[in-house]
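Just one protein chain is left out here, and the rest sit where they should.
Naming follows writing order (A and B), and every chain is counted from residue 1.
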Amino acid sequence: MMSASKASRLGEEIWKTRIDKVNSELVVLTYGTIVAQLCKDFDSDYVEVNKQLDKMGYNIGLRLIEDYLAKSNTMRRCANFRETAEMIAKVGFKIFLNITPTITNWTSDSKQFSLVFDENPLADFVELPDDGRAQDELWFSNILCGVLRGALEMVQMQVEAHFISDVLRGNDTTEMRISLIRYIDDELPPEDD
Amino acid sequence: MSHVPTGKPTGKEPAGLRYPTNGKTIYHRPLNRSKTAELSQSSFAYLFSEMVTYAQRRVTGIQELEKRLNNQGHPIGLKLLDLLLIREPARSQTRPLNIISLLQFIKMSLWQHLFGRQADRLEKSSNPDTPDEYMIIDNEPLVNAYISVPREMSQLNCAAYVAGIVEGVCDGAAFPARVTAHSVGGNEDGEMWPGKTVFLLKFQPEVLEREALIASKV
Partner (left out) sequence: MVIYSFYIFDRHTECIYSKLWLPPSAAAAAAPATPATANIVTGDGAGSVTLAPRGGPHNTDRRSVKVKASDDAKLIFGTVFSLRNMVRKLGGDDDAFISYRTGQYKLHYYETASSLRFVMLTDTTTLSMRSVLHQIYINLWVEYVVKNPLAPVEHKGGDGVKNELFELGLDQFVRGLM
């Protein structure tokens, strides 16, 4: 099992040496225009926008995991969900968003934890619409929940992820809750008849 | 920073946004904070990829798809024009006043900021019938780095998104134009830049009229 500090060093090392980089504003503005388009297409139905973002994230997760595995040279599965959490926070978030959210609030069965984001580049230029609803309904960075769901599914973990607070809503922290639902079995080839 | 709203509104306020008590709002961040910050190119590729896929589902043809990508880039161009000018040293903080300086601004500042290098070339249409057309040439657009266009969609160039950004800059600078992206690389053997893309800027007639007027007064 990889220790937290080792995961940290690995994340740093990959970010420094193996990642092609672009200006962060290109990424951030692109994300902004995606959310804005969704709000337009769904007529500011923010619940639907959250859903769409999660779906997009899920699709990204299915792809991104391959990149993660390739860059991190991962050859084996994590030993347990706590190790998975370390790898998500210190390697995954580090190499794709150059941030390291804090892992906290584990449940005693080690199946649920929170990621607290001190920084969130996706929200760098953002203020939610002042329409009396967005701050109560829209989870601006909801795409990240989908990414985790998709990426972990590919490595045979079914998880549920959702935000429970966001500084964009006026909360003091941005916090995502992640729960392990089950480990997924290998798919078997169809029986020949 | 006393002019900046902080803290949760006390009591029941019907309107207005709530802000975190620790003052983590966009108004507290220096505008230049992310000027040189970097993120992974893959993250961009994945977001862009989802943007294209999502757009594809809501259109019926390639032209419509390009139009949609263009529309999504447009507001970014408007914002970047202001942002990049503000970041210039005070003496060069002026808006471009003629087509050439606008194109230079796009080729150098805009490209450098977004893609880490300048665009490869600027050209003016040599066709006397289209004096309103200019071209910005990028041999290898970053946004297309991972895109392999299938034959049946060979007309598609996803750099339409960048064309939209350029169009936004032009419109914001009061040089209204239509900007489109065209693949010109071809697939012949020995082609150095198979992904070469021409951004064709077609300025509105009033832009050329103004330009002529200014030129005649100098």
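In this text, contacts are C-beta pairs under 8 Å (C-beta built on N, C-alpha and C of every residue); 3 or more make two chains touch, one makes a residue touch a chain.
Because the structure is a prediction, the values reported are computed rather than measured.
Consider the whole complex, including the chain that is not shown, and state which of B:100, B:153, B:174 or B:208 touches that chain.
Spelled out, the listed residue whose C-beta touches the missing chain is B:153.
Extract the touching residues of chain B with respect to the undisplayed chain.
On the side of chain B, residues 42, 45-46, 48-50, 52-53, 145-150, 153, 158 touch the unshown chain.
Considering the entire assembly, which residues of chain A contact the chain that has been omitted?
Spelled out for chain A, the touching residues are 59, 62-63, 65-67, 69-71, 74-77, 154-156, 186-190, 192.
Throughout what follows, only the chains that are shown with their structure count from here on.
Quick one: in the complex, what on chain B touches chain A?
8, 14-22, 24-26, 29, 33-44, 46-51, 53-54, 58, 72-73, 75-76, 79-80, 83, 113-116, 142
Residue numbers of chain A touching chain B in their complex, please.
19-34, 36-37, 41, 52, 56, 59-60, 63-64, 67, 95-98, 121, 124-128, 130, 132, 135, 167, 169-173
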